[in-house]
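The other protein chains are all here in position, but one chain of the complex has been omitted.
Chain lettering (A and B) follows the sequence in which the chains are written, and residue indices restart at 1 in each chain.
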Amino acid sequence: MPILLDTTKAPVLQRLLDETDTTGLTWSIEPGGAQALPSAEVVVAGIANLEHAGPQELSFVANPRYQSQLIDAQAAVVLVTAEVAQAYRDSLAQAGRADQALPLVVCNSPYLLFARIGQWFDRQLHSQPAGAIHPSAVVAPGAIVDPSAHVGPLAVIEAGVEIGPRARIGAGCVVGEGCRIGADTVLHPRVTLYRGVSMGARCVILSGAVIGDDGFGFAPDPSRAKGAWTKIPQFGGVRIGDDVEVGANTTIDRGALDDTVIGNGVKIDNQIMIGHNCRIGDHTAMAACVGIAGSTTIGQRCSIGGAAMIGGHLKIGDDVFISAATPVHSNIDKPGQYTGFFPMTEHAQWERNAVAVRHLATMAKRIKALEKK
Amino acid sequence: MPILLDTTKAPVLQRLLDETDTTGLTWSIEPGGAQALPSAEVVVAGIANLEHAGPQELSFVANPRYQSQLIDAQAAVVLVTAEVAQAYRDSLAQAGRADQALPLVVCNSPYLLFARIGQWFDRQLHSQPAGAIHPSAVVAPGAIVDPSAHVGPLAVIEAGVEIGPRARIGAGCVVGEGCRIGADTVLHPRVTLYRGVSMGARCVILSGAVIGDDGFGFAPDPSRAKGAWTKIPQFGGVRIGDDVEVGANTTIDRGALDDTVIGNGVKIDNQIMIGHNCRIGDHTAMAACVGIAGSTTIGQRCSIGGAAMIGGHLKIGDDVFISAATPVHSNIDKPGQYTGFFPMTEHAQWERNAVAVRHLATMAKRIKALEKK
Partner (left out) sequence: MPILLDTTKAPVLQRLLDETDTTGLTWSIEPGGAQALPSAEVVVAGIANLEHAGPQELSFVANPRYQSQLIDAQAAVVLVTAEVAQAYRDSLAQAGRADQALPLVVCNSPYLLFARIGQWFDRQLHSQPAGAIHPSAVVAPGAIVDPSAHVGPLAVIEAGVEIGPRARIGAGCVVGEGCRIGADTVLHPRVTLYRGVSMGARCVILSGAVIGDDGFGFAPDPSRAKGAWTKIPQFGGVRIGDDVEVGANTTIDRGALDDTVIGNGVKIDNQIMIGHNCRIGDHTAMAACVGIAGSTTIGQRCSIGGAAMIGGHLKIGDDVFISAATPVHSNIDKPGQYTGFFPMTEHAQWERNAVAVRHLATMAKRIKALEKK
């Protein structure tokens, strides 16, 4: 399914780039070969992956691994680094096809430029709902909804909530007492915020996410029954910074007494669980299915691979990369990559190795004994 | 709690089988011993597990492991293979109790026949809501809802949606702009479909599932802050075939540029995460808590065990069986079973073995050194 604008909205390349946010980017249009349109006439009606892009679609090469696809590309224009541009022209020249070169945008970061152009397309394609409260929404008296904000059908906004300019609350969301939603923040349909959750500007919260639910806190209560537990009410809140994304069906517990804190620019994928009183540093990103037990602090700019499981009361420093499927049970002070999972093999081989793993400590002793002899 | 029809609906055995879909099955009723009802008079008022089935309930032996329970069973009739039937009669004869034999239905696949009879019971027990749109639902002008389809209370159907014949949209669902729902497909309560999701006929989507949410795509954006990310809008859709089941609180991301694709007959359990641009082949089944990172292709007829975690940009062929709790970080071309997890032991033993694991590479070298001597 191509991502296409209707023809009245498709701009020429130069206008598209003028209207794109290119902060931090350097770029220049390089004309194509004789057979290409002059770059001033290149119309960009859509965006696509290089292998599917047609003659009115913009594409990109973010990873030099894919540059070999470029030689047969059909795109209107391609975003590339200077190195990829040079390799492309050299390959075409060697093949005697220099006149077939496509127009390029040579850029210090084609992937970032592509992201920004994508945001431009997104604004054209998906009009934001106008600032209005759907008549089926249930908004408590005293909730403050900025006149430019939008509240979707069947949403519930409880007392004391403040919703900032241009924020959008999707269909079926529940925003609990006293929550604060910053400017331009978007709650997709069916998000739940418990009471007292605050979040900054430009956040995106995906459907099914639950933020501010009770942390898992119980005290042993043998007076009721052997092994019984009694609930420790969770009084803390959740504070979320600016530019945070929270994935679908992710859960972020409220703190027990102090708050759970998510820093600016943190990106949290789907089905992640963040326990009470965790603190996540700015710009840390975590892939789907990660779990973080309570009271753990994670530094800035960390990457947490999918399904990594991080224990409670730990301290992970800045710039740490945890591999996917890795359980973390100790503090990490030093930047770097950390890994721990049993490597997959064919099942029969795993069975033999698994037997050996169970006797590893003994094996170690036997080696020692052999060395002594 | 027995699964019982009211007496007016309980059929005799022959009629039950006549009304059951037995495509692909061969079966015959075998009369019981002298003390059993003639099979033409066996009334089936309910279905139950063998150990609980009473004299008006149908049961089954799907796994020969459980055939020893048969000798003391009280059921009205039992579905069995020819082998199990023979063993049952032999055991009764040896015990001098041949006249106590229950009526049997001898069948090439008792489990499949049981499933089909279960579907018959399900239709009797759980009447489908009549085709109607609940007055509390919010249906956008221009959405096309087949007159035989049902939309439950407080559901939201956005513009451009098409809902096919006899489809049912549960209470509190949100169906985003332009989604297409095939005939006889059922969305249980509180399902969310983002814009542009299409699904075929006879699908079942369980509560809390989120389909078509944004894939997790960000470009590094150092112009804003060290380590900052900017969102890559996700333009692709999700295409789901016929006869697909999606479990409760499962999430399936929309594609970045191309679509995420789920083949026909795929069965997806609860709390599974499928990343953007994944392609899942026909009839593949995956147990709960599986995670699949973006752009991975999985073949047909695969089985993915619970909590297996599959990395991104991988290719898994047809007929592959991934064991539960196994992380997959490389392509798999060859059919077969693949496994990788650390075997559980008592904690003290694990602690000793875990120390040795950390020094395994060194141990390997020491063994080599010993061998050289």
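The rule is simple: a contact is a pair of C-beta atoms (placed from the backbone, for glycine too) under 8 Å apart; a residue touches a chain by one contact, two chains touch by 3 or more.
All values derive from a computational prediction rather than experimental measurement.
**Q** Can you tell me which of B:Ala10, B:Ala115, B:Ala183 or B:Ala225 touches the chain that was removed from the display?
**A** B:Ala115
**Q** Identify the residue among B:Tyr88, B:Phe216, B:Phe235 or B:Trp350 that touches the chain left out of the display.
**A** Of the candidates B:Tyr88, B:Phe216, B:Phe235 or B:Trp350, B:Trp350 is in touch with the missing chain.
**Q** With the missing chain put back, which residues of chain A would touch it? List them for me.
**A** 138, 154, 156, 172, 174, 176, 190, 192, 194-195, 208, 210, 213-214, 216, 218-233, 235-237, 249, 251, 253, 257-259, 271, 273, 275, 289, 291, 293, 309, 311, 321, 323, 326-330, 336-343, 345, 349, 352-353, 355-357, 359-360, 363, 366-367, 370
**Q** Extract the touching residues of chain B with respect to the undisplayed chain.
**A** Listed in rising order, the touching residues are 1, 3, 23-25, 47-49, 52, 109, 111-112, 114-116, 118-119, 121-122, 125-126, 134, 136, 152-154, 170-172, 188-190, 204, 206-208, 243, 245, 247-249, 264-265, 267, 269-271, 282-283, 285, 287-289, 300-301, 306-307, 324-325, 341-347, 350-351, 354, 357-361, 363-364, 367, 370-371.
Note that only the chains that are shown with their structure count from here on.
**Q** Chain A to chain B: how many Å between their CA centres?
**A** That gives a centre separation of 29 Å.
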